[in-house]
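Structure below; questions to follow.
A single protein chain has been removed from this complex, and every other one stays in its place.
Order as written gives the chain letters A and B; numbering starts at 1 within each chain.
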Amino acid sequence: MLESCRRWRLTFASVSTRSEERHRVKRRAGTLTEPGVRNVYQDHIMEIFSTYGKIKMIDMPVERMHPHLSKGYAYVEFENPDEAEKALKHMDGAPQNRGVTDGWGGRGLVRVPGLSFPSSSFKQGVAVIKLKNPPVNSLSLELLTELVITLEKLENDKAFRGIVLSSDCPGIYSAGLDLLEMCGKSPGHYAEYWRAVQELWLRLYLSKLVTVAAINGPCIAGGCLISLTCDYRVLADNPKYVTGLNETVLGIVAPFWFKDTLVNTIGHRAAERALQLGLLFPPAAALQVGMVDQVVPEDQVQSTALSVMAQWMAIPDHARQLTKSMMRRATADRLLRQRDADVQNFVSFLSRDSIQKALQAYLEKLKQRKG
Amino acid sequence: MLESCRRWRLTFASVSTRSEERHRVKRRAGTLTEPGVRNVYQDHIMEIFSTYGKIKMIDMPVERMHPHLSKGYAYVEFENPDEAEKALKHMDGAPQNRGVTDGWGGRGLVRVPGLSFPSSSFKQGVAVIKLKNPPVNSLSLELLTELVITLEKLENDKAFRGIVLSSDCPGIYSAGLDLLEMCGKSPGHYAEYWRAVQELWLRLYLSKLVTVAAINGPCIAGGCLISLTCDYRVLADNPKYVTGLNETVLGIVAPFWFKDTLVNTIGHRAAERALQLGLLFPPAAALQVGMVDQVVPEDQVQSTALSVMAQWMAIPDHARQLTKSMMRRATADRLLRQRDADVQNFVSFLSRDSIQKALQAYLEKLKQRKG
Partner (left out) sequence: MLESCRRWRLTFASVSTRSEERHRVKRRAGTLTEPGVRNVYQDHIMEIFSTYGKIKMIDMPVERMHPHLSKGYAYVEFENPDEAEKALKHMDGAPQNRGVTDGWGGRGLVRVPGLSFPSSSFKQGVAVIKLKNPPVNSLSLELLTELVITLEKLENDKAFRGIVLSSDCPGIYSAGLDLLEMCGKSPGHYAEYWRAVQELWLRLYLSKLVTVAAINGPCIAGGCLISLTCDYRVLADNPKYVTGLNETVLGIVAPFWFKDTLVNTIGHRAAERALQLGLLFPPAAALQVGMVDQVVPEDQVQSTALSVMAQWMAIPDHARQLTKSMMRRATADRLLRQRDADVQNFVSFLSRDSIQKALQAYLEKLKQRKG
């Protein structure tokens, strides 16, 4: 499974130093371990590692204070220590996929396929994360998972206080959710996918880090949601770079937490109109309605984002973080209270024949355009 | 009772085809059937139909999923089939009241006194409803009831996807609630009136149809409320065409759901100030504060409303409707949860001597102005 392999590149792998645990492999498993996801992830880990030998046990420790969050790793115990060694060797040696512009090795973090980290950005505790999932930065399950795990690493790494979220795909910020994940798959897959979307939103919306969106292309639907979770949004002044939640245009409905995020950003009335009409705002309109905080010439997006970051980082972290939490906690709690129901909703919706047919037709159309 | 007769013109009357029910008359009774209203409506029906014979039973079926909503009709069973026939004959033949500019006969809907439907508007699934209750389009109980019943018809008629709400009284959109309904009447009447106001708001605020207000005159208090329930508001650019909830100026208080609607439209702070001062905004100010979405020359109000409608109708209905509901449901539920208490409040308030005296004095003043 190539995808799982790629994802693996984000994990820490090590052999336990305690001799009786020598045949255990510590596997970074992200934090997607609240009930439903836990099983999915255990299955993945099982799938990946069982190619190297017979697995005796998988153990995913959780954080004591937040039992729905894993500690970010798992123990994979093989029946045979040699097989553990083999797994480790193969895992660490997995080839890099796709062109990634820069690495993060110096900080103990490996290169991330789908994300790029310009090394210049680490000087001041700011990570510049650039989405790279050609052609349109669709939020595939892989990309979502990588983003979530990367965010968790950055949150836990005291060297980092802020992230800039940008794109490494020319001419696009992100086109949003990946329709391929929502089409012709099993209900289990839809559930896993939706939990990953939820998890990314929760992580970003409640991030302790300062988050700035450097929007250097169209920023649509799920892509727009990512930008809306940020503390500040800078948009390149290009009439093609529209931004909005345009779900209704495709005949689907943004979930309530997309809506809550939008209402918190542009107010009830503007959100009501924008959501119903599926409006995509060009820069000037986006600025006026409050979808973004600043519009700048295209070549200044990155530098402006970093200047803004400096302003936010001048504030004592603890006070800023508590204030951010005070502003956003209630909104995040709404989803946390009904996360399972929200997944169920999504799965039921996608499982309808009419929706599957509409999505298939839409994908066909996209293919023909390219062809 | 002339009023009841008029209202009758909105109903479907038919003799059941099943022979054993031959002496039943199906009466469209609107949907005002949640507990308190149900009795009021049954009494009305009883009053109207008993002039034609002895009534054996009135049956008002409710919708299975929404037991507080009637199915929109009632069965009136006479003891004597001849009397049922007589009722039907007389009901269908009731004379038209007032000048109504156009009819709706082609669609199985009868002409509506107090409302006008320019026939040109039906081409594309849009009904243009024009209030016509001279001199100032006061929201009389009759008008409210007609509007509610008409809305229900349109909601259930798949041929319609949108309505434009405008006025057929030159120089006025609507002056709001009808003080005559609130003065010198019985508590029961006040309760019936208030339930009708609630019902209209609920219908409009949660309407599945696209609703556009084409505001071609001053739009005040209850009239403003109607416009605020719409998906979009176009106001004619005439300095006399002010809009707002000016209740405090008359010494009364807008109910909380008027307030909620305003807050959802212009935000908390602007609503706080506008409501306390009873502000009436002229066009430019109304646009700036968000009371309306667009201000256009007076002769373009209608055409602009129809253009806007076309934009909204380009969105798939189902997705748009669910999105609208997601935005508005919580606000509507607040009233639904305390509807009886809200009626009780209103009745208690109106039953005070001081309020009755103030209203009487105000009405006297209005009369003298005309005289």
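List of remarks:
In this text, contacts are C-beta pairs under 8 Å (C-beta built on N, C-alpha and C of every residue); 3 or more make two chains touch, one makes a residue touch a chain.
Since the model is a prediction, treat every value here as computed from it, not as a measurement.
Of the listed residues A:Ala159, A:Ala284 or A:Ile315, the one in contact with the hidden chain in the full complex is A:Ile315.
Here the missing chain is touched by one residue of A:Arg161, A:Lys324 or A:Arg339, and it is A:Lys324. The chain not shown here is touched by just one of B:Ser50, B:Thr248 or B:Gln294, and that residue is B:Thr248. Against the chain not shown here, chain A presents residues 231-232, 263-267, 290, 293, 311-312, 315-316, 318-320, 322-324, 326-328.
Residue-level contact of chain B with the missing chain is found at 247-254, 256, 259, 267-269, 271-273, 275-278.
Basically, only the chains that are shown with their structure count from here on.
A separation of 47 Å divides the Cα centre of chain A from that of chain B.
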